[in-house]
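I am attaching a structure below and will ask some questions about it afterwards.
Only a single protein chain was left out; the remaining protein chains are all shown in position.
Chain lettering (A and B) follows the sequence in which the chains are written, and residue indices restart at 1 in each chain.
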Amino acid sequence: MMRSKLIAELRPRREVVSTITKSKMLTGNVTAAWAARLAEVDYIPAFPITPQTEIIEKLSEWIALGEFKAKLTIVDSEHSMLAAAGTASLTGARVFTATSSQGLLYGFEMLYNIAGWRAPIVLVNVSRAVAAPISLEPDHNDFLSTRDSGFILLQAETCQEVLDLILLAYRVSEDNRVLLPSLVNMDGFHTSFTREPVKIPEIEEVRRFLPKYTQQLPFRASKPSAKGVAVLRPPLYSFYKYQMHLSSINAINVFKEACEKFEECFARRYDVIEKYMLDDSKYAIVMMGSYASIGKKAVRILREEGVSVGLLKLRMIRPLPSKDIRKALEGKKAVAVIDQNISPGLGGILYSDISSILYNSDNKPKVILPVIGGVGGKTITLDEIRYVVELLEKYANGGEPEPILLLREDELREVESLLRIGVGE
Amino acid sequence: MLIYARFHGRGGQGIKTASRILGNAAHLEGYFTQDFPVYGAERRGAPIVAFTKITDEPSTMFDRGYILNPNLILIADDSLLDDPIVNPLAGLQSNGTVFINTSKSIDRLTRDRCDIRLVTEDLIDLSLKYVGRTILSTGLGSIAAKLTGIIRWSSVEEGVKEELLEIGIKGEILEKNIIFAKVCFERVYPSPLPIPKIVKSSKIVTISWLPPPITIPEVRNIGNTEIRKTGNWRIFKPIINLEKCNRCGLCVVYCPEGVVVMNSEGPEIKYDNCKGCLICFNECPVKAIGYLREVETS
Partner (left out) sequence: MAQTRYRSLKDLLGEEYVVPGTPLCSGCGALLTFRLFHKALGKKVVWVNAAGCITLMIVYPFSPLKSSWMYTAMGCAPAGAQGIRDALDILIEKGEVDPEEDLKVVVVTGDGAANDIGLQSASGAIHRRLDFYYLCYDNEAFGNTGFQFSPSTPYGSKTMTSLPTPLIPEGHKGRKKDLFEIWRAHNPPYLATVSPSHPMDMMRKIEKAERFKGPKLFISISPCPPGWGYDTMKTIRMARLAVETGVWPLKEAVHGEVRHTFIPRSLKPLEEYLKEQERFKHLFYPLRREDIIGRMQREVEEYWRKVYSTEVLEEKKD
């Protein structure tokens, strides 16, 4: 009985238009390139960085072959890349660009500017842990560092989601009620280099979903304007910044509306969050990104073993869809937030977000457990999630939870053997 | 005892230094003191403001930032009185003192605010006489100290010395500044300053979402700076003698602001926005441009 209910939960809620779209084996990176192509972006400023490079390689190949009409300029840094992206958007071009990790941080100043200019570009970040020490594998410190910039933040789990979220991002960002840029995040390697079947829609279908971008007052000879100007009166600065906040909040409902239209066009349904076996569960774990796939698998197995656990996958990080998250987690006995990031001195970043959402609820979980896992691309196994759920069961009966780092004995042995070589006996 | 002194002036007039001279002198007298300037985008010549707070009771110094309810105001430039954005008398407490550097008589001020005490001096004149150039900071700081009624000359002298050395003024110029400060100190007399009342602010409002473009920080109504009457930055006013003028156009070309225009009769200066840099005077090849101190022209 439980299984049939679960299947019902997974099934699209209403009958949808059937499409003839066939699927192809694509990496997350190539999928992102496809999304930019299907969105018919005008302009792509770029700068290479692992693991994002495949995206701009693909786009430049298509442009060179004449398959795709757009201007791609390789610039001198991510800072320049984002500057060019922002000003091109204000000139009326639909802009796409992509980066990773150090690149995102190098261009960081411009993220706040682009958002403040209200330039609705879409930026793809391919998550990679941030130096020092240098790493190539993913975690979410790069992505989450942008959370106060004013960008709409969306996190993809699968390659299909990469495509769909980029299309959704353009629609939401360019909506007048929002008019803020979007950052669509996918995890390096685990999504960016993983191939899986992706449905690539026809361009006409995409046009039906995504109207043309119109900038209200682009730079034109006949209509001069001054943009990016200084605002030195404190009340006016407060006004603009608060309007950015209100516009970002608008993005929750605009995204939901766009999801309805998306389902109508492409027969796939999204929401600001995704619930997996969550509605009837006693315990919940909160995850996002590619590792949520591992979490889902663990939840399914634990369910089969009779453990009442479900998973909440975060898709929209900014604006933070507080009501949806609160509704999904209210009434749970205990919740674990698995943060694939680390804020030294705090712990996990999402833990504080989730806790603050639930604090004012009358029906809040007894315990919210902070867990750090998957930092620097460290894998998470079924047994690690099993361990987290065991802790939830324990703390639900009392006790104050301690923050934990998921690290296994075999991994510690590996750490120790590397240290022996590096430090010497 | 609580003194809330607010200084108004223009960039380059030494408003910050004046507020620091007062702050330092009060500190040397053993009071608890805070001084604080506000910088904007404005450059030399544009309105700026600085504050000095003095008390004998440290708990009343739990305060920071702007003074909205001064009991002592010092205005370095009388042209600021008519500037609606500066509004230099805003919040001045009843029975408070206002000092204005001016060469004019400003009766209308006390007609509008009969509850305040007005003190004026022509500091430009005095500084030209004692220092040989237009310097306001030392005179203004010194006068401010005297008007508080709680600071002795010896502390002002020390304060002037320390503050001027801090900005690299030393030697003969420093000595002249001290004499200038002393003259100023002796020219005015204090009267008791009222205790500033706490300002009641207007109610908190709710801001809801508004559609673009008004929520985008971009200027659509461009070419609109002429309404800023930068002409009141002027200390000296250039005057063209059209009889001498040979219409070469050099004054038009060389004016940074573009306020000199060539008409059919010859070049004309748009005084509303002329900042009085006098490049036109200096560059005129036939010496057809002279200048007067602004006060002498009205």
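Heads up, the rule we're going with is that a contact is a pair of C-beta atoms (placed from the backbone, for glycine too) under 8 Å apart; a residue touches a chain by one contact, two chains touch by 3 or more.
A quick note: this is a predicted structure, and the numbers were derived from the prediction, not measured.
Colleague: For the full complex, which residue in A:A131, A:I203 or A:A226 touches the chain that was left out?
Modeller: From the options A:A131, A:I203 or A:A226, the contact with the absent chain belongs to A:A226.
Colleague: Identify the residue among A:A84, A:V122, A:I273 or A:I342 that touches the chain left out of the display.
Modeller: Looking across A:A84, A:V122, A:I273 or A:I342, the contact with the absent chain belongs to A:A84.
Colleague: In the full complex, which of B:M1, B:I179, B:V219 or B:L242 touches the chain missing from this view?
Modeller: For the chain that is not drawn, the touching residue is B:V219.
Colleague: So one chain is hidden, and I want to know which residue out of B:R113, B:K270 or B:R293 touches that hidden chain in the complete assembly.
Modeller: Selected residue, touching the omitted chain: B:K270.
Colleague: Taking the full complex into account, what residues of chain A touch the chain not shown?
Modeller: Touch with the absent chain occurs at residues 42-43, 45, 69-71, 73, 75-77, 79-81, 83-93, 95, 109-110, 113, 219-222, 224-233, 236.
Colleague: Could you pull out which residues of chain B are in touch with the chain that's been left out?
Modeller: Its contact residues with the unshown chain are 11-12, 41-46, 168, 171, 217, 219, 221-230, 233, 248-250, 252-259, 262, 270, 272-279, 281-283.
Following the convention adopted for this analysis, only the chains that are shown with their structure count from here on.
Colleague: Can you work out the whole-Å distance between the CA centroids of chain A and chain B?
Modeller: 53
Colleague: Taking the complex as given, what residues does chain A use to touch chain B?
Modeller: For chain A paired with chain B, touching residues are 116-118, 176-177, 179, 216-217, 224-232, 239-240, 242-244, 246-247, 249-250.
Colleague: Can you name the residues of chain B that touch chain A in the complex?
Modeller: Interface residues on the chain B side: 40-41, 207-213, 215-220, 222.
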